[in-house]
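Only one structure is covered here, and it is reproduced in the block below.
Here the complex is missing one protein chain, while the rest keep their positions.
First chain written, first letter: the chains are A, B and C, and each begins at residue 1.
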Amino acid sequence: MAVRVQAEDFDVGAELARLTDGNARIGGLAVFVGLVRERHVRDGYHQDRIEALTLEHWPGRTEEALAEIEAEARRRWPLDATLIVHRHGRLVAGERIVLVAVGSPHREAAFEACGFLVDWLKTKAPFWKLEETPEGERWVESHAGDEEAAARWDKPGKA
Amino acid sequence: MAVRVQAEDFDVGAELARLTDGNARIGGLAVFVGLVRERHVRDGYHQDRIEALTLEHWPGRTEEALAEIEAEARRRWPLDATLIVHRHGRLVAGERIVLVAVGSPHREAAFEACGFLVDWLKTKAPFWKLEETPEGERWVESHAGDEEAAARWDKPGKA
Amino acid sequence: MKIRYFAWLKRRVGVAEEDVTPPPEVRSVGDLVVWLRTRSPAHAEALAEGGAFGAALDRRTATFDTPLGEAREAAFFPPFTGG
Partner (left out) sequence: MKIRYFAWLKRRVGVAEEDVTPPPEVRSVGDLVVWLRTRSPAHAEALAEGGAFGAALDRRTATFDTPLGEAREAAFFPPFTGG
C-alpha cells in the first residue's frame, strides 16, 4: 500500500507495527531488510572491503517503478499489506538500505510476494550503487544472478 | 544464535537491531512475524471468527526443539545471525505470536533459511493452539499443508 | 514412571502429569497406552484407539513400538500446531 524513497533511516519496528496494527486479517508478515555489507560477494567468495556506498536514483521515476512492482505483487498474491522503503544517498557499512514487508492471511503468499518484490526491485527500479573501497570508488555492476532471480517470476505457473 | 519462549510480547525493531548491529557481514535479513488472525483459514476460505487463542507448550522441551531446528538451519545455509522468539499463553486477535529472523551475506540463503525455520517450527516444536470462537473453545488441528511445507525441506538437493 | 499429557489429552485425562507404576508386562509405548486406558474412563477416552496423538519417551519422539526400556518419563500429545 505504500512505497517510499528517502535519505533518512527507517525504524523497522515502527514501520511493521503501522502495517499490522488494526489489521487482524494478517496471519503472516514476511520482511526483508537489505543492509550495506562490508564485503562485496561475487562468485561465492568475499572480495574487496566496502566502507560505504552512495545510492543514486531517479527521483519521481523510482517511486513510480516501486509502485508498479508493488501493484504487480498485489495482482499475483492475496496481500493485506505491502510496504517498500528504499534509501538513497551515502550509507556506511552496516546501515539499512531497503525494507520490504508483505502481510497476508497465508504465510506462503507473504514469503513468495516478499521474495518477488526484492528480486524485482533490484532489476526494475532505477537505483545505482557507487561503492567506496580502499582502492577508490567503483560503480557496482549488475549481477547476472539478480537478472535470473527476477526472471524466475516470469515463468508461467510460478504464481 | 538464540531461541526464546516467552509470554510477553517482543519488540521486532529492537530484536532485529540487536541481531545486525555490529555485524556488517549481513547483507540481507529475512524475517517472519506470525500474528493471531481473526479468521481461521482452511481450504482457501475464511471460516469462524477467532477472538483469541491460548498457546500451550512443553517448557524446556520446546526450547530444545527450537535450538535443534536453528542448528539444522545453520548446518544447511551460511548464516550470520538467527533468532526465534515464540510466545505462549493467551493472545488476542492481532497479537504477535512468533518472530523468526535470519541474517546472511546472501539474500537467497536468508529467505530460504527463514522459510525453513517457519515450516519446521510449525511441525517439530511442541506448541498447541486452543482457539476461542463465538461457538466456544476449539483445539487447532494440524494442517496437512504444514506437514507438506515442512517435508519440502527433506528433499535431497533442496539445500 | 512419570506420564505427561498436553493440550486436549491433558484436558480429557484431567491432570497434566501423574506418577504410575506399570506392571512388568508393559514393555512398549503401545503397551503403556493400553494399560493407561484402564486407569479411568477419562484415560480411556483421552487415549482412545484411533486418536491422533504422538508420544515421547524421556523427551525423544517415540512410536507405539518403542520399548520403554529405562525411560523415566512418557509424554502424550496432539500433533504440534505452533508458529
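In this text, contacts are C-beta pairs under 8 Å (C-beta built on N, C-alpha and C of every residue); 3 or more make two chains touch, one makes a residue touch a chain.
These numbers were taken from a predicted model, which means no experiment stands behind them.
The chain that is not displayed touches the following shown chains in the complete assembly: A.
Across the entire complex, the residue among A:8, A:21, A:141 or A:154 in touch with the chain not shown is A:141. For chain A, the list of residues touching the undisplayed chain reads 34, 55-58, 61, 64, 86, 97-98, 118, 121-130, 139-143, 146.
Quick note on the criterion: only the chains that are shown with their structure count from here on.
Distance between chain B and chain C, defined via averaged C-alpha coordinates, is recorded as 27 Å. One inter-chain figure worth recording: chain A and chain B are separated by 22 Å, centre to centre, where each centre is the mean of the chain's CA atoms.
Shared contact sites, meaning residues of chain C that touch two or more other chains, are absent.
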